[in-house]
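For chain A:
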Amino acid sequence: MNHEVAIRAEGLTRKFGAFTAVDHISFSVEKGEIFGFLGANGAGKTTAIKMLCGLLQPSGGKASVGGFDIFRQTGQLRRNIGYMSQRFSLYEDLSPYENLRFYGGIYGLPRREIKPKAEAVLKKLGLWEEKDQLVSALPLGWKQKLAFSVASFHEPAIVFLDEPTSGVDPVTRRQFWHMIYEAAHQGTTIFITTHYMEEAEYCKRVSIMVSGRIQALDTPGKLKEQYQVSSMDEVFLKLTR
Partner candidate 1 sequence: MIQVAHIVKSYESTKALQDISFDVVQGQLFGLIGPDGAGKTTLFRILTTLLLPDEGQARVGEWDIRKDYKKIRKQVGYMPGRFSLYQDLTVEENLSFFATIFGTTIRESYHLIKDIYVQIEPFKDRRAGALSGGMKQKLALCCALVHSPQVLFLDEPTTGVDPVSRKEFWDMLKNLKRAGITILVSTPFMDEASRCEQIALLQKGKVLAIDTPKGIRKSFSKPLWSVNSNTDMYQLLQDLNRYDRTASAFTFGESVHYTDRQEEGISEALRQYLAQQGHREVRIQPLEASIEDRFMELMSREDEP
Partner candidate 2 sequence: MKKFLAFVNKEIHHIFRDKRTLLLLFCMPIVLVILFGFAITTEIQDAKIVILDKSNDPATREIKNKILSSGYFKLKRVLTSERALEQAFQEGDTKLAIVFEENFYQHLEKHNMATVQVIADATEPNTASTLTNYISAILRDYQQTRQVTGVMPLQIQTETRMLYNPRLEGAYYFVPGVITVILLLVSAMMTSVTIAREKEFGNMEILLVSPLHPIAIILGKAIPYVSIALINALTVLYIGYAIFDMPLTGNLGLLLLECLLFISTSLSLGILISTVTDTQQTALLASMLGLMMPSVLLSGFIFPIESMPTVLQWISNIIPSKWFIIISKDIMLKGAGMATIWQETLILAGTTVLLILASVAKFKIRLE
């Protein structure tokens, strides 16, 4: 195992007027790690992710993602990350193939590469038969898998997943996690938020945010030990109450 750092944040802060949404958070994520970024509604998770993706300027502190400064090197930064949100960024009125081709195109992959690569992804997802159907006709679970493939189509070093699994059935959710594991295994760093505490256990390490600050950061096992409870759910409850 190498210990390259994929994400490093030092005193990262964001204020909206008098309100401090993210308050001096510091952490680092290793390459190939699955990092769970948890917190209650309104704890500042989304703001933090937006800053790490270079979509929002921090009010203070610094951070680098994939070796690029999130403040100054946003261009290079964005080419090296993938992002998937709750309302996945798929075009419903395009086919899965067209979606992949489009994202490949905007990330500047050569046309010659896009086609075989898109075909390989579709075959792997088991979407080959449906490659020319509109995305809107696909079941939710497949859309999620496709959205993840789209987000990682340009082989980014880091993929940000913002509550990617809400509302899908338990089997599909596990298939989705299987994809995440696989990507992490191949060296992609995964940064994920979720409301399913049980999913937090799938992460290598988790951080729990409470009103803008990171209150706990460790492996699920150690956190449970530290708070003397048997599940992440209880860790979460103890911390946020």
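Just so we're on the same page, contacts are C-beta pairs under 8 Å (C-beta built on N, C-alpha and C of every residue); 3 or more make two chains touch, one makes a residue touch a chain; residues count from 1.
A quick word on the picks: all candidates are chains of the complex that A comes from, given by their letters.
The structure displayed is predicted, hence computed values, not measured ones.
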Single touching candidate for chain A, where 1 or 2 all sit in one complex: 1
Contact footprint of candidate 1 on chain A as seen in their complex: 39-43, 139-141, 166-172, 174, 177-178, 181-182, 184-185, 195-198, 201-202, 220-221, 231-233, 236-237, 240-241
